[in-house]
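Missing here is one protein chain; the remaining ones are kept as they sit in the complex.
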Amino acid sequence: MSDQGWIGKSVKRVEDYRLLTGRGTYIDDHPPVANLCHAAIVRSPHPHARILGYDLSAALAMDGVVGAITGADVLKHSKPFSVGVTAPVQYFCAATDKARFVGEPVAVVVARDRYVAEDAADLVQVSYEPLPAVVDPERALEPDAPVLHEAVGSNLANNRRLVYGDPDRAFRDADVVIKERFRFPKYGSTPIETYGVIARWDALDGVCTVWSNFMGPFIMHPLTARVLGLPGNKLRFIVPPDIGGSFGIKSLIYPYMALIALASKLTGVAVKWIEDRHEHLMASSTGTDRVAYRELAAKKDGTILGMRFRWLDNVGGYIRSPEPGCSFRPTGNFVGPYRFQNLEVDASTVMTNKCLTGPNRGYACGHLYFETEGMMDRLADTLGLDPVEVRRRNLIPAAAMPYRTPTGGLYDSGDYPQAFDKALEMAKYGELRREQAKARAAGRYFGIGLALAVDPSVSNMGYVATALDPQFRAKPEYLPKSGAVDSATIKVDPLGRVIAILGTTPQGQGHQTVVSQIVADELGLVPEDVTVVDEMDTFTRVWSISSGTYSSRFGSVGTSAVALAARKLKKKLVEYAAHLMDMPPEQLEFRDGAVRAKQGKGPSYSVKDLAGRAHWNTESLPEGMEPGLQATAVFGFTVAKAVDAEDRVNSSNTYGFIAEVMAVEVDPETAAIKILRYVTVHDAGTIINPMIAEGQIYGGALHGLGGALYEELAYDEDGNLLTGTFMDYLVPTACEAPTIEIAHVVSPSPLTPLGSKGLGESSSMTVPAVIANAVSDALSPLGIRINELPMTPSKLWKAIERAGRSHAAPTAGHPRSRPTTGPPVQ
Amino acid sequence: MKPPKFDYHAPRSVDEALGLLQRYGGDAKVLAGGQSLMPLLNFRLSRPAALVDLNRIPSLAYITEQDGQVRLGAMTRQRTIEFSPVVKERLPLLREATKLVGHLPIRTRGTIGGSLAHADPSAEYPAVLTALEGEVVARGPKGERVIKAKNLFRTYLTTSLEPDEILVEVRMPAMPAGAGFALEEFARRHGDFAIIGIAAMVVRDGPRCRTARLTTAGAGPVPLRLRAAEEILERDGLTDAAIEAAARRASELVSPDADIHASADYRRHLTGVLTKRALKRALGAARG
Partner (left out) sequence: MAEMVTVRLKVNGVAHEGRCEPRKLLVDFLREDLELTGTHIGCEHGICGACTILFNGEAARSCIMLAVQADGSEILTVEGLMQNGTLHPLQEAFREHHGLQCGFCTPGMLMTALDFLKTNPSPTEAEVREGISAVLCRCTGYQGIVNAVRAAARTLGGAAKVESGT
């Protein structure tokens, strides 16, 4: 696999030089065209209101204002975006008839600079007829609730009931059935760089160029072209080399790409819009808040027979693609790392007067595992088993790999029990339990939590169709969807150095460094010999529907394309050298940066030598060989297939594993949570750059902690946003970040040339579960268990206070001696 | 998020500044460190006709000791206070409070006068000024007047300063030698305004407590002096039982509001918990 072994080394990042010296190129940094004008967006102050009219006169009269567009122009000059469900939801790039959440765009003002644009935006008069609002997904489904989309007739955007195996029988046969209701909060990604879009619609050549920090997927290119009424070859998306973080949210810039493009078209100037933080918190995107009803059927020995999930996912004012991915993104790994075969999922997607949703690090997996791992602990309680034991009894064994889940997932590799044991060993689980007994004897609330998760990477875009009814998918006019593809081009210059060109959109993941490691290994070079260009441009890069940097794709599909391109090029070099040496290619190999005979001594040709000859003297090429030294590879997973008639789909392409142990102490007086130990073990197959991989884990874990303890986009009952600033939306600082003990287990993927899988989302999907379980364990003497996040000290104290009236202070005894019922934390 | 238009003036003297305030008749805003006002301007929640920037008046930044008082010019930076030997020696509670004001880059610009005039009831300085029975000097067209802490804070973000007055000096009596003190805060995140903060000072006289001071931050529209709790300590001394009783009393004295970060009940409860913790820490540090 590797000639010199750059893969597996913590090679320092080549990106760092420019980023550490203030020379990065983010969307806001350099105007790509001259005479840019600046946009400010007028937004609805109402959660729900009919738009009666616009008065732009004062704004347009202002010195420095170039023009303005409103929802009426949007209606006239664009089409609504396709949505992923059959409900007749019309989602335009700005409000056209009604505003359905606070912050929804209603007009755009274009001016000489941003200051003037904001002055003019203040003068735009929009008349509204305020309507009653609804924010709670359960309330939104009541018959008398205000309806957001009259054409839909209710606030239910979609519902699917998926049945795998025979869940009814599993519940009939069960010794124990456990039920619980969970609530997961609405929190977002809040990258430190907000959205930014620059658009120039050239009226003469008809090309609309849109620069933005959009991360993909580039399926949004054809969808946006359709919205704008452009053929694909007249719409150009360009992504600058540096993006200031994303964590999912920058896949949702596309409505603004369309809106700013329209503003450019209608005002006739190039328009720049940089989202401000208030806009970002109000109106960009978040994960869904969810109400979940869970049921678990098990035998007395702890074997799970089946589960039922009933979900209400709140997607806000409109269901925007790729929602309802909030429900279906993890379809293939609905069962997590456990063996049970019977599952019923009832997934409702509900629209309310909140900001729209979409992928947020760990897309829907944070929700999934918070619920499932909470249920595992409740099962342990009910049966009087240790939570370790109840998990061990249900884990998929290593011998079962590759493992087909009942929902269609194909877990490509892994040894879950081994990784779990490693986590327990690192955390010294037995010792922690003894420490807990001592702490409890002293009246302290000390708890230990566990969480196990299958970490899905590289979405198979076919999963989105799980939202549709099988009968609908069976219609002849329905086009099935599947795939997970990335490309790479590698070229050798006449002096023998290498340029690798990608169509990815990195947001801090160090693609240039990682690619230089892979190419260096493949071609026997050092990373410095490889220059990596990864500036996405839909006119010049090789790309497809699924291109982009999302869903932890790069470590798996992107690196595979690079390795394959390098191997293709290497093959060509061997064939060329064979021709020069007059030897059969089979007797040659690529070793230590040169083509040499496999056996015996003989001449060798270095890359540099071959490059010089091939470029300068095409006559030296063998007959039929294409001139030039370059190779493009497009890697696509063959396991990515469309959803079948039984709703089974391999929704991801590679699947890693996470095992975590956390110990916490809860201050009985303030209810503050202190993390004492946090161990996380990951299996992401081959690790190409451990430094970068661990950086992803640290960041993912803190993002998960944010959602578990600090972050929530909160609304009052009337739909007003309460957290429109970073004073109220609490992103954790270095003081809140726990010390993390990380270890890896390596089960190479059989599906990728390097054996690697993705791990960019990593512990963001497990931390909500592990800390909720740890806090529940700490407070188990009070009968408290966590079923709602974020766990704010105020809410937790209320629960402790309530429980304190009916329970004694913690006492020594069996660490798991908590009652099986108790007041839920509300 | 760009500020709206305003006239901008950077007077070189307080008199010049006062003249400007008069000229705008209440439509001008005084700009001190700007760490609260500038965000409000950026959000366009504040739209003054003019800003009168005090940052070019060097005579407003000083720390001196006089008649048992420490006097701080209104434009003294929080960062200067943090590292001031006089403050360390004479007003250690103010020093401790300063370290809890935002973060160092905020304290670089933030001023003591600005913080007090902004009158955020969750902020540290209003609580300390109240606990130490300090006062401020306001200068207006009719000259100077001294406003005691208890008369300064009216309600949320509102003081008894007139629109044509400028807060020019802050005075705090030097803390008695050997006084124990603590500022206990509970915030969801480091560096944030406290959900509840308690500023405490105790002066011991053997087993007795000669003076006790307890003030809240975040427990209502103004910093609240917990006099009834102080009296328990001054009467019963600094025993564990008296501290418990004072803490209980403290939580009964406040009527805090609820917000997204904490319920009113939790704030009331925290008032008691932090009173106890502040007193214990203050007691541990007290000599005499």
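What to note about this one:
We just call them A and B in the order they show up, numbering each chain from 1.
Note that a residue touches a chain if its C-beta (ideal position, glycine included) is under 8 Å from a C-beta of that chain, and two chains touch if they have at least 3 such contacts.
Note that the structure is a prediction, hence the values are computed from the model and not measured.
Annotation: of A:Gly462, A:Gly508 or A:Pro768, A:Gly508 touches the absent chain (contact as defined above). Only one residue from A:Ile192, A:Ala399, A:Leu495 or A:Ala645 touches the chain missing from this view: A:Ile192. Shown as candidates are A:Ser620, A:Thr638 or A:Thr725; the residue that touches the absent chain is A:Thr725. When the missing chain is restored to the complex, the residue among A:Asp73, A:Asp242 or A:Glu761 that touches it is A:Asp242.
Although one chain is not drawn, its touching partners on subunit A can still be listed: residues 12-13, 15-24, 26, 28-30, 63, 115, 189-194, 242-245, 247, 274, 276-277, 507-510, 691-692, 694-695, 697-703, 725-727, 731, 733-735, 737, 739-740. As for the chain not pictured, it touches subunit B at residues 1-8, 10, 34-35, 38-39, 41-43, 51, 53, 55, 79, 83, 102-106, 108-109, 190-191.
Heads up, the rule we're going with is that only the chains that are shown with their structure count from here on.
For the pair subunit A and subunit B, the distance between mean C-alpha positions equals 44 Å. Subunit A meets subunit B in the complex at residues 114-115, 118-119, 122, 276-278, 669-670, 672, 710, 712, 714, 722-723, 725, 727-728, 730, 732-736, 792-794, 797-798, 801.
The touching residues of subunit B, counted against subunit A in their complex, run 1-5, 39, 43-44, 186, 188-193, 195, 260-263, 265-266, 269-270, 273.
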